[in-house]
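Showing just some of the chains, left in place.
Order of writing sets the chain letters: A and B. Residues in each chain are counted from 1.
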Amino acid sequence: MKSYRKELWFEVRKRRAVINITPQVEECLAESRIQEGIILVNTMHITASVFINDDESGLHYDYEQWLEKIAPHEPVSQYRHNVGEDNADAHMKRQVMGREALVAVTEGKLDFGTWEQIFYGEFDGRRRKRVLVKIIGE
Amino acid sequence: MKSYRKELWFEVRKRRAVINITPQVEECLAESRIQEGIILVNTMHITASVFINDDESGLHYDYEQWLEKIAPHEPVSQYRHNVGEDNADAHMKRQVMGREALVAVTEGKLDFGTWEQIFYGEFDGRRRKRVLVKIIGE
């Protein structure tokens, strides 16, 4: 069994953003030379997400509006976590969207359906944050 | 390390449905002859879900009602994604229910609790769609 590990770093200037990280993950996979196995991509932070969906800007806007309705940022005083912080809503948004993506590796490629892409979802940005890529296989 | 891959195909005639796919996944596992490892089952589409829960029709009806309340289909004009499409809500429902199930394989079996079953959740049906089964282990 072979294994591969790499950290990807992101800094989002706004509080929230959705970034397509599929090209970086594909580079990791090529570098690993693993042909058959699985690839785990997870945020190392608890107010961010890694998820798989469509690379369509209208949908990303809809996600933003929808998550804000389900877990509103304001008023920040509604959350007990917000003592000296204001990011409780980000911890909730991340649970809805998920922490990690797990993708099959087949013949050295991400084994994806037609529209599947991997995204980093930031819900409490304006500082450097990491995504972990771990691949195991042969 | 051994690996196994198979696609399962589904066509749901309605927009939404929940289908128990545990028997098909068990067939894949038997065919793979893998005794110890993990099995990844994921939808290859972005408006569908693979999830683990209870095979109880009342609960499936409750999920349908609940997801419709959290991410309503109508009015379709409320979503920017719905330009020539009407399935933005399906992209949200799938995030709540999840894209994939990951199950331990122990002594050649799905290592499940008493009531755990694997489901394909369709939120935008009426066309052929795929589920990927990938098993790695020994």
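To be clear about the criterion, a residue touches a chain if its C-beta (ideal position, glycine included) is under 8 Å from a C-beta of that chain, and two chains touch if they have at least 3 such contacts.
The structure displayed is predicted, hence computed values, not measured ones.
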item	value
With 2 copies placed, total copies in this complex	3
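Just so it is clear, only the chains that are shown with their structure count from here on.
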item	value
Complex interface listing, subunit B residues touching subunit A	1, 3, 5, 38, 40, 42-46, 70-71, 79-83, 88, 91-92, 94-96, 98-100, 102, 130, 132, 134, 136
Subunit B partner contacts - residues on subunit A that touch it in the complex	1, 36-38, 51-54, 56, 58-59, 61-63, 66, 70, 96-98, 101-104, 106, 111-116, 136-138
